[in-house]
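Shown here is a partial selection of chains from the complex, left in place.
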Amino acid sequence: MSSDPFFHPVSGFDLPRFAGVPTFMRLPHVAPGHDRFEEVDIGVIGVPWDSGTTNRPGPRHGPRQLRDASTMIRAQHASNGMRPFEMVNCADLGDVGPNPADIQDSMARITAFYNEVRVAGIRPLTAGGDHLTSLPVLRALAKDGPLGMVHFDSHTDLFHSYFDGTMYTHGTPFRRAVEEGLLDPKRVVQIGIRGTMYDREDRDFAKAEGIRIIEIEEFFDRGIPDVMAEAREIAGKGPTYVSYDIDFVDPTFAPGTGTPEVGGPNSYQALQVCRELHGLNIVGADMVEVSPPFDASGNTAFLGVSIMFELLCAMLARP
Amino acid sequence: MSSDPFFHPVSGFDLPRFAGVPTFMRLPHVAPGHDRFEEVDIGVIGVPWDSGTTNRPGPRHGPRQLRDASTMIRAQHASNGMRPFEMVNCADLGDVGPNPADIQDSMARITAFYNEVRVAGIRPLTAGGDHLTSLPVLRALAKDGPLGMVHFDSHTDLFHSYFDGTMYTHGTPFRRAVEEGLLDPKRVVQIGIRGTMYDREDRDFAKAEGIRIIEIEEFFDRGIPDVMAEAREIAGKGPTYVSYDIDFVDPTFAPGTGTPEVGGPNSYQALQVCRELHGLNIVGADMVEVSPPFDASGNTAFLGVSIMFELLCAMLARP
């Protein structure tokens, strides 16, 4: 498990970090069809899509801005010393091309892309896109049975429907995923839930299915090590997906998102939770709901890619 | 034709313009069902919707921001002295509620709302919304036969389809409107067209149907009085719709829009073209593609409502 130099990112000591065509983390751009595609171990993929958004739009611009910010990321993890790009072959696989005016068509395109990725033996690290993105991704990844999931968010995204019967929005992906057998609800934990509520319909579903919800008050009261130990136990040893909605983080630290909820974790805690994902069997991960039009400073994107780097390291700290 | 004081806007001399619940131009909020709805002559309507957007999203936030900016508008036109709110009964009819995750459902909701407006004898002045908005509005207004149209824009919005067969986007509304018999192409004029092009497919359609396109070079070379005289002649005496895409204006003057094209008219010219709409039989008008997430200063919205006030006056300068 040591990587080919072709897959190493450009160093900021060789080329300043503001220079060059911005790929994710300055990795080579290896789209499907590229002759080294099959050699990739972990592929970073953009899904520039927000048609599932019921509130403020913008995550379609997320991958572009996340790539830009990602050129600030260096080679080595600060606290555990891991150098992920030298451990396995990492690459930027490019973006899935969505159809901004057709939700079903877009979901089909996304699933098809991720099927190709899965077949090539590549584990995907996704940059969304709104949270509906996770559904077509899971359709590709859960081919061999339901997955566990560690889910960081301020919302459960477990609603039945919106606007009088609309089944596919960024508030419903995991309801659909449980219904479609893509997730094993007993192995799902949702962390950081907060904010004013419409009603308890999502919570009732979670309770009925056995999904564990850790609300923000419990999160702060117990502390990260304790909460994350429980999370690891819930997800267990089976194949697990990690879904990280940037609105898990307090909107002051991550203003660039469509449905913020005040009173969330700070940026240090945002990283620490990822560092407690060790020992899981992560088959894929995503960072969703980064919305550049509401992120004038670009700081949300920079936090987003800092978290993506943590997720990448967590994917390499397999059991 | 003199209006009821109930329908007069609040004066900034009585209540400062930054105060109060922001309705369009400080008019009373008279939604369908309100007991004075039938008395309205001209209704300002918001369509907070952008599902037809193929590029940068945001016009769903347009009506909110346009209402906010509209409280800066006063009672009297600067150059012609017209006091529109004292001439007829004007009101804010509220927003059509769209379904952000279902284009067909949204179009049906919009057409239903405008049918109600038409039946009540109210002429609508619309605040979009992306340009696809005009299609469901025209479906309600063109009940008695195709309309003429004066169309200010940098794009023709006459494309056949996008993304391999998607028929309903903000680049296709007037192609559909011609196909559906809502517009009489011989009575349609498009003014201000410019910007790099994919191909000539839209221009070929226009030519085949007899739609007159006045590109920006011709617009600047001939000058506004001459161009607008031709526009009035093309639209003629029949019922006519006026559609004003804010991206007609140069993006420096109107940055808050999704598909800007540099090299357009300035804000003075943006108003002057409206002042040359006199004598037309305007059955409805719209201001579309104002996108607040790309309008940090709010100046686009202020220009947008300044144009809406001009359109309102033009609607009262009937033949």
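So that you can tell them apart, the chains are marked A and B in the order they are listed, and the count of residues begins at 1 in each.
The working rule: a contact is a pair of C-beta atoms (placed from the backbone, for glycine too) under 8 Å apart; a residue touches a chain by one contact, two chains touch by 3 or more.
Computed from a predicted model, the values in this text were never measured in an experiment.
Asks: Copy number for the full complex, please, knowing 2 are shown in place.
Replies: Of the complex's copies, 2 are shown; altogether there are 6.
To be clear about the criterion, only the chains that are shown with their structure count from here on.
Asks: Cα centroid separation between chain A and chain B, in whole Å?
Replies: Using C-alpha averages as centres, the distance is 40 Å.
Asks: Name, in rising order, each residue of chain A that touches chain B in their complex.
Replies: Per the stated touch rule, the residues are 50-54, 56-58, 60-61, 99-103, 105, 162-164, 166, 168-169, 293-294, 296.
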